[in-house]
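Below: the structure, in structure tokens.
Heads up, one of the protein chains got dropped from this complex, but the rest are sitting where they should.
So, subunit A:
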Amino acid sequence: MPAVAETRKTVETLGQNTYKWGFETDIEMDIAPKGLNEDTIRLISSRKNEPQWLLEWRLKAYRSWLEMREPTWAKVHYPPIDYQDVHYYAAPRKKPGPKSLEEVDPELLRTYEKLGIPLHEQAMLAGVELPEGEEARPPVAVDAVFDSVSVATTFRKTLQEAGVIFCPISEAVQEHPELVRKYLGSVVPVTDNFYAALNAAVFTDGSFVFVPKGVRCPMELSTYFRINARNTGQFERTLIIVEDGASVSYLEGCTAPMRDENQLHAAVVELVAMEDASIKYSTVQNWYPGDENGKGGIYNFVTKRGACRGARSKISWTQVETGSAITWKYPSCILQGEGSVGEFYSVAVTNNHQQADTGTKMIHIGRNTRSTIIAKTISAGQSDSTYRGLVRMMPKAAGSRNFTQCDSLLIGDRCGAHTVPYIENRNMSARVEHEATTSKISEDQLFYCRQRGLSEEDAVGLIVNGFCKDVLKELPMEFAVEAQKLLQISLEGSVG
């Protein structure tokens, strides 16, 4: 069975009403003492056997972080975070960076199995008889990141033959230092923002992708992030470089155990697209959102940015955000190359006491650049959700266009949805269009569906999926199915 079909099946068998990924894995961990100082950073760097330049880079980030303040402009509220009360390094004991699946702790493999991510490589499915009802799908290469460390990457050989590098970033530092050094921090500088600086100082792993000139990556690449250890911050760093005329589709999934205390997550993702290159980056974010009273959950402060460096390059972000107690996230595109294209498709769901402040930035630098933003916000319970988006047309962005559509759907009357668009147009010939709507799932709609035999929950699911259709259709097929289920699960108990 293809990896994704299995994932889907796991999602389909999920029961009712609680966070299904909330189990904890009992595994021996190598954990750094709590607290953040230069020694912590040196420890991380030496554990990873990093070159001197990278240590210097981290220290520079740390020193600038010390001078920075946590941003307060987002519409999210939480008690102050004590950055000294967090572990900055936790890795499954055993050798860091196993070279093959045989070296991976079996307990870990069981965890991934529970999550529906089979790591065992399968023969290419081409030509293989499939069970009835199964459609043939290309396999997906998976990189699994457990707490701070990447534990296994599948389909390496197939990718290698195509010239694609897909590996943990810590490994790329060892094996492809020239690439990492050239691009790391080139899209999100170490001093970019408070959380990005923190990430640069202490990141421990993440995925690295390099697709050389003219190569279409032969399969979807996927990373599953899993937080497990207690009181541990997770700081992954992902770097994707796609050269001239090359393309890749990358998927990201995230889960964490249920815990009473909040946990910190501050990732950085950098994308670089050269001439005629295209990157499709899809996320289904399902970190533990906290319980129905707002206890626990992940604080998710993420910086994601893509640079369309070459002419006619394209970067497309699609995200389905259902998890986390707090989401602070603005995947952005810097449209530098002439005629380059940026897209942002987003569904953000908040329920119970979740808070999300998410959106995008489209920075149009080159001529004839285009961007599309479709943001769907769904709020239920006592949650609060904000779309915050910036569209900036620089003086040289002649003939550029943006279209933005923001729709909010409210379920119940104790939740909130807000739209905060910032538009800066410094070029007379550039055009920016913005449309926004707010609607509610009405009693009429629910009753109509129920009269036709649907349960209230199925009715909400149907209406919500209809509302999100324009975004879900941008996801790779398998992910779309998963996302639909997830939306429904996230909203269970939100009506009636």
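Operating definition for what follows: a contact is a pair of C-beta atoms (placed from the backbone, for glycine too) under 8 Å apart; a residue touches a chain by one contact, two chains touch by 3 or more; residues count from 1.
The working rule: contacts and distances are computed from a predicted model.
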| item | value |
| --- | --- |
| Which of "Acetolactate synthase", "SAM-dependent methyltransferase", "Branched-chain amino acid ABC transporter permease" or "Fe-S cluster assembly ATPase SufC" matches, in UniProt, the chain that is not displayed | "Fe-S cluster assembly ATPase SufC" |
| Contact with the hidden chain (one of A:53, A:78, A:422 or A:447) | A:447 |
| Given A:42, A:469 or A:485, the one touching the chain that is not displayed | A:469 |
| Interface with the unshown chain - residue positions in subunit A | 439, 442-445, 447-456, 458, 462-463, 465-469 |
